[in-house]
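A single protein chain has been omitted; all remaining protein chains appear in their positions.
Right, subunit A next:
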């Protein structure tokens, strides 16, 4: 019986004829393909068959449910009059597809917009939080509010000292022996460097402040340290330095007795290390000494440690 129904499918010439061929047993598998043409077709066929007094027991197949629920007017199956369920289902799918299209295109456009907006947003985030090493200029210690001198506070005498490495044929001297400053007051100081050799030399400077207690409070706005300074042969140049002593030093009990501070600069010849960065061309010990860490025991550098472990 069901085979005949499937055959009638074939007769009708609908698409699911292939499926009907492989699943001759009723329309159960046909129907199980869900909201498909098969079901719709089967209903048409069933209505047609029932019309032609083909005995069909409703209990035989779950299709009866369909028959009951989708009570359709008995229309002849020809191309002209497509019955509404078929059309509406297709339009339903069409509507769903349109929705899906809208949603996906909205998501795509949103994602593209976010990637465009990410660049300035990331910059703002970095500037605000200093993430990934973004330098914070003019914030924290260097806020404009902190750069105001504290009138009436005791003056601190800042002495200037200049050193140079043996390998560097420069004459490096401070232009003033000392300056007395108020806490919070930005002051200018000058050093003079003269390249006495016949070649252009790149130098790099490190600095150190004594006593150690004052190091957190001694801040430089701009100077000439840690970056390469190239002097042409025989050239003499003035190097300025803008610094201040933070006014919090007045609140620190450990710094109560500090009246003299020594600021010491050491110039080294610059060389490029394995990573291509400029660094002082001197032994680690000498560099650490110039930074005031001469009394501290330093662990060997990673490159040396790895080289030694490789050898042993």
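The criterion applied here is as follows: a contact is a pair of C-beta atoms (placed from the backbone, for glycine too) under 8 Å apart; a residue touches a chain by one contact, two chains touch by 3 or more; residues count from 1.
Throughout what follows, contacts and distances are computed from a predicted model.
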Name under which UniProt lists the unshown chain, selected from "Metaxin-2", "Regulator of MON1-CCZ1", "CHCH domain-containing protein" or "Exostosin glycosyltransferase 1a": "CHCH domain-containing protein"
Omitted-chain contact residue, chosen from A:127, A:237 or A:262: A:237
Chain not shown: contacting residue from A:163, A:196, A:260 or A:279: A:279
Listed residues A:162, A:201, A:223 or A:249, member touching the removed chain: A:223
Where the missing chain touches subunit A, by residue: 137-138, 141-142, 144, 147-149, 155, 175-182, 184-188, 190, 206-209, 215, 219-227, 229-232, 235, 237-242, 244, 273, 275, 277-279, 284, 287-288, 291-293, 296, 298-299, 301-302
